[in-house]
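A short worksheet on the structure shown next.
Some chains omitted; the rest stay in position.
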Amino acid sequence: MLHIVNKSPFATTALASCLRVAKPGSTILLIEDGVYGALDGTRNSDAMREALADRTVCVLGADAAARGVADKLLDGIDVVDYDGFVDLVAADDGVQSWL
Amino acid sequence: MSEAGATKKLLYVNRKAPYGTIYAWESLEVVLIGAAFEQDVSLLFMDDGVYQLVKGMDTKGIGMKNFSPTYSALGDYDVNKIYVDEDALAERGLALDDLQHLVWEDENEDWAEKDSIHLVGRDEIADLLEQQDVIFNF
Amino acid sequence: MKFGIMVNEGPYTHQASDSAYHFAKAALAKGHEIFRVFFYHDGVQNGTDFTTPPQDDRNVVKRWSELAEAHGLDLVLCVAAAQRRGLVDEEEQKRHGKSGHNVAPGFRISGLGQLIEAGIQADRLVVFGD
């Protein structure tokens, strides 16, 4: 299934709650302030690297670019545009938004 | 999955504390309306959402409506699969006994009163999410 | 494929409505169907035509109206949320004696059942919020 996270891991516990229950094989899409969870060299990077071991992690490129952090993404994170966002929703058979 | 007439699995996910924001209350309003659609409904309370079910709320001092008695009506609406994250309770120092005792009557067992609340852990929550057709987030 | 979209926050303060709009636009461009966009909580504020945002900013409300016009989108404001937050159509204006009405073109006010129906009828429901 597809998990959508739109909050910074430094501001709320949404990403941590998501990572706790997102199964191996599931996809996690980071949008809006959620893109800060995709960055390398942060307090959160280890948790995300662990997630990348058995889950697919995507970031909405437009949101990363808006925030000036598109060049700081962890290796292994896929960048998608809104078309790709639509494809992810269509491909998976369930969507959980971690508001 | 969207076959007309087929019953769908609907899950309402509640992750926010009551009163600080209105999401808990307005989510409950959706559940009540949704009950008329006769789908396969579950509720999941995790993170600060578990605070929504704490008993003994008294809102007089903040001048807001205490909507928590409504939870006890859910059983009459055939909403009786209420899942509560046991880890969320534990890290908040809460036990099942701190929550409202929500029940429903099973018409297949001579209206025996049964508990609506089921404590679930990480793996069960992961399964629960995967099993749904539709998830409403608040 | 048929999508349902739920928007829980109003325009400008949170990005939720922007994200939902760009998602909807992309989905339509790819040939998908949007069964309904349901606006709940502060999301009903996306349907007010009383806004006059600065010239150099996007017009969130107008953008939704134009997308609805172009694609026959069904944009629904929850009636209970609308009453709490001050969204009034011509009918409500008469009933409650308000000085005007502020529901933008393409939006309609209806009940929460429309959200449940969207969840049931659509192949996917995507929720945008805070």
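Things to note:
Per-chain numbering from 1; labels A, B and C assigned in written order.
We take it that a contact is a pair of C-beta atoms (placed from the backbone, for glycine too) under 8 Å apart; a residue touches a chain by one contact, two chains touch by 3 or more.
Fair warning: this is a prediction, and the values are worked out from it, not measured in the lab.
Each chain type appears once in the view; across the whole complex the copy numbers read A x2, B x2, C x2.
Just so it is clear, only the chains that are shown with their structure count from here on.
Two chain pairs, B-C and A-B, are weighed by contacting C-beta pairs, with B-C ahead. The distance from the centre of chain A to the centre of chain B, each centre being the mean of the chain's C-alpha atoms, comes to 27 Å. Multi-chain contact residues of chain A, defined as those touching 2 or more other chains: 95, 97, 99. Touching of two or more other chains is recorded for residues 8, 125, 127, 129 of chain C. Touching chain A in their complex are the following residues of chain B: 1, 13, 15, 46-47, 122, 125-126, 129-130, 132-133, 135, 137-138.
Considering their complex, residues 4, 6, 31-33, 62, 81-83, 85-87, 89-90, 95, 97, 99 of chain A touch chain C. Partner chain B is touched in their complex by these residues of chain A: 1, 13, 17, 20-23, 26, 93-99.
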